[in-house]
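As you look at this complex, bear in mind that one protein chain is not there, while each of the others sits in place.
We call the chains A, B and C, going by the order they appear; numbering starts again at 1 in every chain.
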Amino acid sequence: MTVFSGVIFTIGLGVLLIAVMKSLILEQVLTGGIGSIILEQAPTEVGSANIVSSVLLAYRGLDTLGELTVLFVAATAIGLVLGQRSPDTKHDSEAGFILRSAADLLFPFMIMLGAYIILHGHITPGGGFQGGAILAAAFFIPILASPASPLNHKVSSLIEGLAGTAFILIGLFALVGKGYFLAPLFGTGDIGALFSAGSLPLLYLAVGLKVGSELAGLLARLQEV
Amino acid sequence: MNAIWLVVLPLLGAFLLPLVYRENIKLRIGIGPFVLGLNLIIAVMIWFDVAANGAHTIVMGGFPAPLGIIFYVDQLALLFVIMVILGTLILWLGKEKDYIGYIQEETLLLLIVGGSCGLVLSGDLFNIYVFYEIVAVSSYGLAASRGSYAASVRFLILGAFGSSLLLLGIALIYAVTGTLNLAHLAVLAPQSLQGIVGVTAFVFIIIGLGVKAELFPVNTWVPEVYTTAPARISALLGGIVSKLALLVILRLLITLYESSAAHLLLLTLGVLGVITGELAAMRATHLRQMLAYSSIGQLGLVAIAFSIPGPAGIIAGTALALHHAIVKPALFMLTKAWGKQLSDLAGASKVSLLSSLLFLVFALSLIGIPPLPGFWAKFLLLKGALETNIAAYQMAIAVVLIATVIETTYFMRIVRLMFQEELKKTSTLKAPALQELMPACVFLAILLISVFAIKPMGTHLNTLAISAADKSVYIDQTFDKTLFP
Amino acid sequence: MLFGIALISIIIMLGSAFAVLFFENYLASVVALSVMSLALSVLFVVLQAPDVALTEAAVGAGVSSVILALTLRRIGLWQDKS
Partner (left out) sequence: MTETIGIQLVSYSGAMGLILLGIFALVNYEHLIRVIFGLILLEAGVNLFLITLAYRADAVAPIMIEGQTAAMVDPIPHALVLTAIVIGVAVQALALALVIKTYQKYGTLNTRILAQRIAEESGTRMIEGIPTEVKKV
């Protein structure tokens, strides 16, 4: 019975969505959305070659702060739910020699790749979130290889808190200096150069560190329950 | 003062709280209340500023309205901001002794306040989604804080489903208008949002926001979470946070969806919520469960009020919401010691006369006995509904009156149990501890003060609602029509 | 050319989405989910969204699948039939 009503509900929703898509594709009313204005103005106002980055950190910087906060909320709630790690938890057995040395070898390269992606976020595709995820993976693979040496949660939560604070402080600095929260600072520079787009790389660094430490802590927490 | 501080300060506090706690254990008593107190002072300062100079907008990053994110700061939003901060501050008094996870719980409380302030103030659809997620995720965490994992995970599934639909609705609106700013959308809405896409988007958004607002089809989580979560958390979620989603729906109704169909949809959901909530509360056997269902009914009343077009609806809805935000948390705090079967409550007045009397006063106000404020709130609702001259609202009046009768029945049944029955020999009733009574007493003080301040509050609400109901004020304040025709 | 790539990745994506729901084994479902995320990120590249494609590959196919697999191992549904 419930299966039947579920199928009916889904089919009804499907018909509705088809009608919606049909009118979307046929009418395509959208011409002068804010997207086109941003495409024109972003290079001069923010100076980042990657316009998605300028939208993410300048035009919609508050969204990014909110997103970091959601990650932080989730990490805090997971800490609350899973509780303290009991000291006598059984570890999984150590992985073999090959996996452990591969993990050790991989570690510096993944850190470098993550840092590169974070720091070039304003000129090429990529940025804080993607680089942060790679940093998290870099710290998580050694844990998988040798589960007895856990992630240092103190350090990761310290980075977490300080990176979030740094993001807010950059925003407040702009509030004091320019009168607007999260306004771009330090001019625009040459578009496409590594040192360009003002405070964007700094913000991306904070985002990357926060996302990286948050995800690494999360993965380690779920692994060691 | 810049209204961004209202959001940033709790977030900053929450980011630093775990670090400070680890370094210096003695600081832990003060930090949360200190941050919230500071926030309250800022909110009151902005309130006086807005009262003197009218509503204004805060531009993020120096990018004017439709491009960047803006906060729209008016008295209506500030009223709810002050309600959230003050309510959390009072409920902080009900803190228990330290237990595992209290650091995380306090962090989540700060985060939920920051998210709520942003949710109320924000004037950008996607930004509303982000802040809504902050509030929602922290409530999943808080609901699970004392071992009620199953209720919390069921809440999370429903909530995440709602958030996805909300995002889909926002995407549809962006598809037909190309903008996310509420004021810009309000300008474009008469041409763009009347078609099938706009209406579908509204339905998705109302289902999504309805999860937190305890609207009719998506409120199955309410009784489960409120019976299993700690009393303080149930008080916060049920009494205070749930109204914010309704306020967002009201903003959308004012700016984007002025058509009567949208108002009637909210009215229908509200009426169904009132009927189902009150009938279920009547049959509940557990005190906490009864309060949970009654809060579904009360939020249904707020939804009915907000669905009345024009200032009258805003006045009634705001009055009902504020009244409920005073009464329901207090009732939830009182159930802490009594959160058992209803039949166990027999003779509770012999155990603790003070808390029984408190229960009586709050129950009377919730039912709407003059001269308590609850009467005026319901009176405003009936007056507003009568003045519309639309048949659907006249039917809603009948529903509200019947619901009041049902409410009286079940609350008076409990009061009779408390005051008339003899104490059972096997009774395990305990007198509530001081930290449970203290928040309730503070809420009582606010209730009694508002009894004597009905008149000035009425005039304040009136001016506030008239400016809030005017879409053109919102548009003029937010963005320059000459730039974006 | 681009249309071909888009069509193929859509077919893979929807196929593995079906597989996620109808595989008996939970671990197989997680693998299918990972495949779906990868096909989705290819599609994002076709749709001119390289940033999103990178994120989807790193977060959707990577982190999310690892979290799911860890959970399955914790609760012992590693090999169970549903």
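Simple rule for what comes next: a residue touches a chain if its C-beta (ideal position, glycine included) is under 8 Å from a C-beta of that chain, and two chains touch if they have at least 3 such contacts.
This one's a predicted model, so the numbers in the text were calculated from it and none came from an experiment.
J.: Touched by the hidden chain, which of the shown chains?
T.: Among the chains that are shown, those touched by the missing chain are A, B, C.
J.: Suppose we count only contacts with the excluded chain; which residues of subunit C make the list?
T.: Residues of subunit C in contact with the hidden chain: 2-3, 6-7, 10, 13-14, 17-18, 20-21, 26, 29, 33, 36-37, 40, 43-44, 46-52, 55-56, 59-60, 63-64, 67-68, 70-72, 74-75, 77, 82.
J.: So which bits of subunit A touch the chain we can't see?
T.: Residues of subunit A in contact with the hidden chain: 2-3, 6-7, 9-10, 13-14, 17-18, 21, 24-25, 33-36, 38-39, 42-43, 49-52, 54-56, 59-60, 63-64, 66-67, 70-71, 73-75, 77-78, 81-82, 124-125, 129, 191-192, 211, 215, 218, 221-222, 225.
J.: Touching the missing chain, which residues of subunit B?
T.: Contact residues on subunit B toward the absent chain are 126, 130, 133, 137, 140-141, 144, 147-154, 156-157, 160-161, 163-164, 167-168, 171, 174-175, 180, 219-220, 223-224, 227-228, 276-277, 279-280, 283-286, 288-289, 293, 340-341.
Keep in mind that, in the parts below, only the chains that are shown with their structure count from here on.
J.: So which has more C-beta pairs touching, A-B or A-C?
T.: A-B
J.: If you average the Cα atoms of subunit A and of subunit C to get two centres, how far apart are those centres in Å?
T.: 19
J.: In angstrom, rounded to a whole number, how far apart do the mean CA points of subunit A and subunit B lie?
T.: 30
J.: Tell me, which residues of subunit C touch at least two other chains?
T.: none
J.: If we count contacts the way the header does, which residues on subunit A are in touch with subunit C in the complex?
T.: It comes out as residues 50, 52-53, 117, 125-127, 129-130, 133-134, 136-137, 140, 215, 218-219, 222-223, 225.
J.: In the complex formed with subunit B, which residues of subunit A make contact?
T.: Subunit A residues touching subunit B: 16, 19-20, 23-24, 29-35, 37-38, 41, 45, 58-63, 65-67, 69-70, 72-74, 76-77, 79-81, 83-84, 154, 157-158, 160-162, 164-165, 168, 171-172, 174-175, 178-184.
J.: Report the residues of subunit C in contact with subunit A in the complex, numbered from low to high.
T.: Residue positions touching the partner: 50-51, 53-55, 58-59, 62-63, 66-67, 70-71, 74.
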